[in-house]
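Some chains have been omitted; the remaining ones sit where they do in the full complex.
Order of writing sets the labels: A and B. Residues in every chain begin at 1.
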Amino acid sequence: MKPHRVTMLGTGLIGDFYTNTLHSSRAPDRVEVVYSRTEERAEAFRQRWGIPHATTSVAEAISHQDTDVVVVGLPNHFHEEAVALACATGKAVLCTKPLGRNATEAKRILDMTEEAGIFAGYLEDLAYTPKSRKAVAAVREGAIGDVTWVRSREAHPGPHSAWFWDAEQAGGGAIVDLGCHCIEVVRLFVGKENRPLQVMAWMDTLVHPIRAEDNAVVLIRFESGALGQVEVSWTFRGGMDLRDEIAGTEGTIWLNHFLRTGLEIYSAGGEAGYVAEKSESSAGWLFPVGDEVAELGYAAMFSDMFDALETGRAPQETFYDGYVVNAVMDAAFRSAASGKWEPVEMEWRGGETARIKKTAATHDGHDVVKEEILPDGRRKLILADQATGAIFDEVVGPGTG
Amino acid sequence: MKPHRVTMLGTGLIGDFYTNTLHSSRAPDRVEVVYSRTEERAEAFRQRWGIPHATTSVAEAISHQDTDVVVVGLPNHFHEEAVALACATGKAVLCTKPLGRNATEAKRILDMTEEAGIFAGYLEDLAYTPKSRKAVAAVREGAIGDVTWVRSREAHPGPHSAWFWDAEQAGGGAIVDLGCHCIEVVRLFVGKENRPLQVMAWMDTLVHPIRAEDNAVVLIRFESGALGQVEVSWTFRGGMDLRDEIAGTEGTIWLNHFLRTGLEIYSAGGEAGYVAEKSESSAGWLFPVGDEVAELGYAAMFSDMFDALETGRAPQETFYDGYVVNAVMDAAFRSAASGKWEPVEMEWRGGETARIKKTAATHDGHDVVKEEILPDGRRKLILADQATGAIFDEVVGPGTG
């Protein structure tokens, strides 16, 4: 295992999360250089996390001789420039979500890393939560049969920095901020080789005095027939709602990453007030998680990235994944404008996926829709005529095929 | 309080639920006559519930001299005829959901009762669950501010009688069977006076060997800007998934009517096997509800109907409501065919509803998007320029407006 030295670009909330994840572990990887646009923020961050160097020069930060990995934790409109600088150094680059503000930008970012031949990892933490990993493994082992529907939802009262709210800088509103997470989670469960064909989106600005959407629902039709259902909101009240639901032909999975994870605190408040993270209040019933950087996937994400880097394999989440997510979001914005299903336009590398299996039993040449056991032991069959589609009952003796 | 004597049309699962509700209560209302197409079923039902009369003549059942209320619990394609017969008698008529197979049929049913001047109640039980009633009351009292989004979901492995699966007889598949519930639940929370303007629907037949849809998602745009999100499935595994979620500008409501209501049983099974209702299995973790006819709203529904009948007021759920639900479902089918938002076409009696309130605080002529308190007591404001929409930060002293 090789210790990595990291250039951290950006000192916002995500920079804190990333650095906290790296520095709170016995793993040997540490941030060596931090960059911020302002000296005050760079220096404060440096001291907060015990980082050797701070700078306001992004080029200097990226090319610093002591680091081998560049983490891009900047606002969306700075991703392309930062990745370009990293490409020139040949260092590994890890970029926060979304990869670009749109698929065109994301494709340029993807292309430049492939041309430079550098290691590139897409920092989609929610694709790495402990529950998601366990659940994806269960799906792969056949626990729920073929996946038919995935709901992924992320909602909270809105982000902390100004640029998120500005569609120019961010590329959009809640869809770009939160939907990118949900789209990739949906892909994990339907299978990354399952092509997203079409998108239908609703979006609106219902509450905040902004121009970007603060609420959206995005439906995605995959090649297998499965439906992805993405729900995002910047107007949710009560904390951070982070849930996924997966339906399959043979089972169901429900994931709740926050608010209802088995840790429940009622506090009368008192003088000082106890503040749980992601909570809107300091009293009443509060629902924190146990270990936030683990529960939100940051810990497993960096482990995967560094292990992939060392062993020469691709990480679970690549820049190509980030590009696909951007392409789906682009289709969502087009659909919101056109009011109809829009195709997902992108370069597809994922192969083909067969339609969900539909293999009904038959009885006397008819499809069996449903079978029930009657109290007297006979079986009631609901049958469908294969030619006409007409449906009818038939009661048969026990054991008869 | 006047005891009612009921003509029950239909001996399927819903007839059992209705009669169980009436006969298991100390309320004085009882079924007096039951009708089924076959004598065997009529007689079995009569004996099961201790009903005085059984008949295979629907006309005879409806006009029976001992009854004052006719309950239509027949397959969808028989609703219109049954209601027409009831109109001729002047008796009160209560019709199960959906009112018709489509809005045109529902409108004829509505019109004939209005012309006959008889009492007509729409038996939408899920609009009466104890949790829904408590939650709707909370919304009316302002607990969550303006409603912005309502998710209503009903999913199970599919219905028990053949006619449900046949789009000809039923009018459609899972949307008509389950979606009618969800649409009315959405209306309860956004407000019945809030006009459903447009509908966007995804539907597919993913698992069962039928022609009707076995899975669907329906989005409904209301005049206030609120979004209704209806999810139905006949392929869900694990029991009956019956949940609603409501988001408002000032709060959130989550309702779970089945599977997670505080009653959890693990049974190793053993020889006999213990069977919980609506469960797919007789062993493992089971999640029944306490009192099913109460939890699913049947008890409160009949109380409302009979009380309304006695006091001369309209019941909470009317045939007009059933007609609106049919109109929304019609738009869903049109949308599934056209791939775009479709208008809800109907005669609207509900008035107008204002847009969700969006009243931002201002600072120096800018809209306040978000306000945070910094560790040093100063406030960080995220501001939006009202003219350009540009977003920026500003740090101000404590207490400054």
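Worth a mention:
Keep this in mind: a contact is a pair of C-beta atoms (placed from the backbone, for glycine too) under 8 Å apart; a residue touches a chain by one contact, two chains touch by 3 or more.
What you see is a predicted model, and the numbers here were worked out from it, not measured in a lab.
A single sequence accounts for all chains of the complex, and while 2 copies are shown, the assembly in the file contains 4.
The criterion applied here is as follows: only the chains that are shown with their structure count from here on.
For this pair, subunit A with subunit B, the centres built from the Cα atoms lie 32 Å apart.
Listed in rising order, the residues of subunit A touching subunit B in the complex are 144, 148-149, 151, 155, 158, 160-163, 165-166, 200, 202, 204-211, 215, 217, 219, 221, 225-227, 229, 231, 233, 235-238, 241, 247-252, 338-341, 356, 358, 360, 367-370, 372, 382-384, 386, 389-393.
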